[in-house]
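Here the complex is missing a single protein chain, while all its other protein chains stay put.
Let's look at chain A:
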């Protein structure tokens, strides 16, 4: 195919010698032009039909399925503007059955889905009562396979649950610090190789409640374009000035740093109090890994602080699962604030922040979560403790290391297979998050539904989580997947023939039109 490939191969960093100890290859292929044109065409057709349907609904020609306001409150100011919900009503509703699929088993490498059907084109769902068994799970963030129900593995968790119960009913600073939390924090600090750590009950809340404690007015936040909502919310709540640099683009970051220090705050030209750089270890929608060595050298040169969010990368990359810091062979002292979550690789819930003792002491006293939010519940803390001990090898087996290695093997195998088949995959070769580009809006629904028919559960994402032309299916490789499962998934992709083939593109464009006009046609005939 005549596509332009933009591959960034970074072997040498800035000025002094090799910053990268191994080859760092990331692919961001651009699709051919006709794909972009047809994608816009697909959205255009959808929008026109959307206006048509709205018109028919307003004139009573079509049934209104949406819940409406109370009679007594009809003269209040409307709660939702019509235009805000246009996308939800008309485009999202048609393919809504691909999200929020309920499951009824452990989210391991295979799971059981509850079968749902809709009688009225996705406005309401009905459970038939049957379950679809043993669907291959390519959607859950189960990187190291710790989401398991093996009785031996969960023995300590069962004991702690019996001893402690499920709740805490208090905040960290009042009566909510249990000995389990102290144990967990020491373990996390030892695992990461830092002085001290603090754990919180929810990963999203870790970011949104601690960034405002660290920075305030008069500080500058430099955040990557594709940062997660929790980082964006934390940055906005802090009141500091936010400037965005292009994704993984070090020149853009350096220019922003220089301008910030030289010109100071926007109108008064006072010096900034602090500059903090917010990045993620692995970006969940792109699958790319942060260029850590370059960022660290920039940060040292310009005296900024670095906040690294390792939600997806802790446990998943690195020779022993210590995250991107180990992956690049760097020391954890280079990063000022190490943040991560336990939801993804450890099969539990919650988040942590680790770093120097001063930092963690400050957070113990000034974090919003320590004063106003409940602490982590004990059985969940025990699950993290046992998973971490397994990873560190402290439980006497090498199971932890095996899991990390298996994940690495699975990742590379899966990516290689998909690449050989000619799909456009984004991201770094070593990241277990594999986005497969679909582009067309019609393909989003078709891909997810047909994969489910073949007993494979995938996650598809479109606008607004991704740019409008770049809808994708995202696979999450797990250490618990066997080679046969990965083969099944990749051959299913090939059988669906979603490569950039002109015939298929034409066919899928027609299927978009038919799909979207389906219910309108059925009105007329």
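Going forward, a residue touches a chain if its C-beta (ideal position, glycine included) is under 8 Å from a C-beta of that chain, and two chains touch if they have at least 3 such contacts; residues count from 1.
The criterion applied here is as follows: contacts and distances are computed from a predicted model.
Asker: Under which of the names "Serine palmitoyltransferase 1", "Delta(3)-Delta(2)-enoyl-CoA isomerase", "Sodium/potassium-transporting ATPase subunit alpha" or "proteasome endopeptidase complex" is the non-displayed chain listed in UniProt?
Answerer: When "Serine palmitoyltransferase 1", "Delta(3)-Delta(2)-enoyl-CoA isomerase", "Sodium/potassium-transporting ATPase subunit alpha" or "proteasome endopeptidase complex" are compared with UniProt, the left-out chain turns out to be "Serine palmitoyltransferase 1".
Asker: Pick out which of A:365, A:398 or A:491 touches the chain that's been left out of the picture.
Answerer: Of the listed residues, the one touching the omitted chain is A:365.
Asker: Which one touches the absent chain: A:56, A:161 or A:330?
Answerer: The one listed residue touching the chain not shown is A:161.
Asker: From the list A:137, A:248, A:313 or A:410, pick the residue that touches the absent chain.
Answerer: Answering carefully, the residue with contact to the hidden chain is A:137.
Asker: Among A:35, A:95, A:132 or A:178, which residue is in touch with the absent chain?
Answerer: For the chain that is not drawn, the touching residue is A:178.
Asker: Looking at the whole complex, which of A:31, A:56, A:233 or A:250 touches the chain that is not displayed?
Answerer: A:233
Asker: If you put the missing chain back, which residues of chain A would it touch?
Answerer: 67-70, 72-73, 75-81, 88, 92, 99-108, 111, 114, 137, 139-142, 146-149, 151, 154, 157-158, 161-179, 182, 201-205, 208-209, 214, 228-230, 233, 236-237, 258, 261-263, 271-275, 302-305, 336-337, 341-344, 346-349, 358-359, 361-366, 368-374, 377-380, 383, 457, 459
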